[in-house]
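For subunit A:
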Amino acid sequence: MDFGFKHILYALLTVFIVLNYGLILQGIVRKIGARVGRRYGIRWYQPYIDIIKNYAKRSTITHGVMFYIAPVFRLTGGIGLLLFMPVIFGSEIFSNFSFAGDLVLVLYFQFFGVLGMALGAAEGGHPYSAIGVSRGLSQVTAFELPLTLGVLAIAMQYQTLNITEIVAAQQGGFLSWTLFTNPFATIAIMFSFLGAMGRSPFDVVLAPQEIPIGPPTEFHSGLLGVLQLNRAIFPAAKLILFMNLLFGGATSWPELVVKTFLIYMWSVFVGTVFPRFRVDQSVRWFLVVPLTIAIIAIILIRF
Partner candidate 1 sequence: MISPIHIITLTLGTAFFIGLLKKLNLNISALLMLVAIAAAGTISASWFTAILSGAANAEVFTAGFNPPYSINLLMGKGEALITLLINLAGFLGGVYLLKSLKERGIYTMIIYLVFIMSLNVIVMTRDIFNLFVFMEVASIGIAGLVILDKSSKATQAGFKYLIATGVIAGILLIGIAFTYYFAGTLNIDVIQQASIINFKAGSIAVFLVIISIILELKPFPANGWGIDVYEGANPGIGAMISAASASAMLFVLYKLAVLVPESFLQIITAIGILTFVGSNLMGIKQSNANRLLGYSSIGQIGLLTAIVGLKPFLGAQFELIAVSILISHFFAKAGLFWLSGIVKKQNLKDWAMLRQKPYLLVLFGIFIFALIGFPPFPSFLGKWELIMKLAHSHHFYILAFILIGSFLEGIYLFRWLGFSIKMEDANLPPLTVHWNKIIPVVLSALGVLGSGIYFGTITEIAASLKYIPLLFIALLYVIDFLPVYVKNTVSIAGIGYYLYTIYPDLEGFKLIFGLIFLAGGMLTLVAGYFKTGTRKGFYPLVMLMFAGLVGLIEAHTTFEFFFAWELMTAGSYFLIIRGKKSMTHALSYMLFSLAGAYLILAGFGLAHIGQSSYALDILASVQSFAPLVFILLAIGFMTKTASVGLHIWLPGAHAEAETDVSPMVSAILLKAGVFGLILLMLNMGSQFIGSFNIYYALAWIGAITAVMGNMMAAFQEDAKRLLAYSSVGFLGYILFGLSFMSHLGWLAAVSLSVVHFMFKTLLFLAIGGIVYRVKTKEMYKMGGLIKKMPFTFISVLMGIIVIAGVPPLTGFGGKWILYNAVLEKGWFFPSALVFFAGIVAFLYCFRLIHTVFLGQLKDEHREVKEAPFWLLLPQYMILMVIMLFSALPNSLLKPIGAMLAPIFPEGALEWQGQLAKSGFGYWNGQVIMYIVGGIFVVVFAWLWYMNRNAQKVKQFNIGYSAERPSLPETTHFAYNFFAPYKKALGFLVSPLITNFWDSASEGVHAISDKVRRIYNGNVQTYAFHILAFIVVVYLIIF
Partner candidate 2 sequence: MEYISMITGFLLVLLGLWGVLTQKNIIKIIIGFSIFDTGLHIVLVSIAYLRGGTAPVIDKAVKVTEAIEKVVDPVPHALVLTAIVIGLGVTALMLVYALKLYQNKKTLEVQSFNDLKW
Partner candidate 3 sequence: MKSLLNNIKSRFSIKDVTEQRSNLVFIDVARESAVPLITYLRDYEGMTHLVLLTAADWIEENEFQLTYLLNNPEQKFDIGVRVRISREKATMETAHHLWEQVATYQRELKEMFGIDFPGSPGVDKPFILEGWDDLPPYRRDFDTKKYSEDTYFPRPGRESNDPAEYMKKKMYPNEK
């Protein structure tokens, strides 16, 4: 694969689109949450204002080098995750850097940002950051197991780890989506997805009241702005990943928007309905319900 200047432009384009999409999605989702609570809610473009506000802050403090580059790690993780995936199936422009690695790369690259963020947050010296990281990592280990099994089941089903090929195999009507061809794997992965999105009932990591928003508690101004950018890009990238794996990918932006929005709604609805789990509860839950389903998925694929 020749690597040219145009790839950088394409990548910037993708990042730009997804960033805007992520921000709007955030706004809309919060709006929906407010309407559920019978409030008018924020303006849909409030996330934009917040980001601009944070960048417009004039002063910054720093606790040290790691603290400073943690947001960089985080955003690099988010953008990298997005760019290592084919966003739009069949589009050369929006396949970006998916030639660099396959599904395994994407799965593991998620942690690049997480780990970097955890380090930076910890250098802030705030105990709440460390508590949040402890909770977050604990939860990650739990939902990663059903996710891995589900991904293995899918890779086994399609005999490939190449995301583009996985999407290609799901083309031709919605009945050929993994959702229908491999429902158990889908269910297991979608449960893990709840954990991956970090919304209620699995939001104890950021618990705003008891450990003021957990790991990012010390971040502010531009540093927080970078994190907010990532909060727009990273969930969107994850949504795209799950869409590619389970729901036939997208051949155009509108299709992508519809599908990812609906996938996101799954976690939003669950989050609005269910109260928060403690860490040990969520760890146990992931290792009982989704894991069992994932094991069934594997057994069905194998035999």
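One rule holds for everything that comes next: contacts are C-beta pairs under 8 Å (C-beta built on N, C-alpha and C of every residue); 3 or more make two chains touch, one makes a residue touch a chain; residues count from 1.
Behind the choice of candidates: all candidates are chains of the complex that A comes from, given by their letters.
Values in this document were obtained by computation on a predicted structure and should not be read as measured data.
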Candidate number, among 1, 2 or 3, whose chain touches subunit A in this complex: 1
Partner candidate 1, residues of subunit A touching it in the complex: 1, 3, 55, 59-66, 68-69, 71-73, 75-76, 79-80, 83-84, 97, 99-105, 108-109, 111-112, 115, 118-119, 122-127, 130-131, 133-135, 137-138, 140-142, 144-145, 148-149, 152, 155-156, 159-162, 212, 217-218, 221-223, 225-226, 278-281, 283-284, 287, 294-295, 298, 302
